[in-house]
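Take a look at chain A:
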Amino acid sequence: MIIATNVTKQYGKLKALDDVSVTCNRGQSISLIGPNGSGKTTFIKCLLGMVVPDSGFITFDKQNIAKDWKYRQHIGYMPQTGRYPDNMTIDQLLRMMKDIRKPFNPVFDNELFESFDLGKISNKRMSNLSGGTRQKVSASLAFLFQPQVLILDEPTAGLDPVASEILKEKIRKEKEKGKLILITSHILSDLDDIITEVIYLQDGRLVFHKSLENLKKDTGKDRLSGAIASVMSKIQTR
Partner candidate 1 sequence: MKYLILITCCLLAFHSLSAKVTTIKGENGISLQQVINDAAAGDSIILEGGRFQIASTITISKPLFLIGKNSPVIDGGNKYEIMVISSDFVIIQGLHFLNSGKSGYEDIAALRILNSGNILIRDNYFENCFFGIYGQHAHNTTIANNRFKANGFDEISSANGIHCWKSDHMLILNNRISGHRDGIYFEFVTESTIRGNISTNNVRYGLHFMFSHNNWYLGNSFTDNGAGVAVMYSKGVHMHNNLFARNWGNAAYGILMKDISDSRVENNIFSQNTASIYMEGSNRITIRHNQFKNNGWAVKIQASCTDNIINENNFSGNTFDIATNGSLQLNNFTGNYWDKYEGYDLDRDGKGDIPFRPVSIFSMIVERNPATLMLFRSFMVGLMDKAEKVFPGITPEALKDDTPFIRPLAFNPPAL
Partner candidate 2 sequence: MNKIIKYVILDILKNRIVIGYALLLLCMSLSVFNMETDTSKGLLSLLNVILIIVPLVSIIFSTIYIYNASEFIELLVSQPLKRKNIWLSLVAGLGLSLSLAFIGGCVLPILIYNGNGTGIMIASMGIILTVIFVAIAALSAVYTRDKAKGIGVSILLWLFFTLLYDGLVMFLLFQFMDYPVEKGLVAVSMLNPVDLSRIMILLKLDISALMGVTSAVFKSFFGQSWGMILSISVMLLWVIVPLSLSVKKFKIKNL
């Protein structure tokens, strides 16, 4: 569904992405893993078209995204830190987003909005919200339009355990519907039962892209966190 081919992105001297090629298919839920500054967020931003690669290209359903913008109707994006216009209230933000995406996604999924109970604070301005509440809003927005692809950048960071659980439950549910889910997260234990694939990035380079089963087999560990830890130490000693 999403194929990245030789994607390279450089910020000044820093190579954020170096010749990255991956293929992501429907029904997979992929964890993007790597140390800080390994290029995870840049890669996601490339997928979303927020960052334009210096070379290489990305296709979405066999369409090059460089000249396309309509493919984004199929994507729900939850940013690492949600930044929204300060003057808007939650309600206005939601209405605006619905207004913008209505032509593409006329049916809304309000489940997260309701389970996070955002309705009772919908008149609060975005600038007055706590980081966690903002994350809740971001999550609600990502799922609101029932997209085929969910890109979640650190989804559980900053959420309280209850909200975190609600979100994970929602991700699981959507996964079962056969959607492609891309997650980056530090907290690996969160991901164990959700993900099927692992993409490991380091210093902008793709280290490996394996299914979770293969990874466990290769490392001999039965938990994701253990598997990744062994991979990381292996790489560092190399």
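Here is how the candidates were picked: all candidates are chains of the complex that A comes from, given by their letters.
Everything that follows uses one rule, which is that a contact is a pair of C-beta atoms (placed from the backbone, for glycine too) under 8 Å apart; a residue touches a chain by one contact, two chains touch by 3 or more; residues count from 1.
Keep in mind that what you see is a predicted model, and the values were worked out from it rather than measured.
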For this session: Tell me which of 1 or 2 touches chain A in this complex.
Result: 2
Seminar exercise, completed: As the complex stands, chain A meets candidate 2 at residues 11, 45, 48-52, 69-73, 75, 77, 79, 83-88, 96-97, 99-101, 104
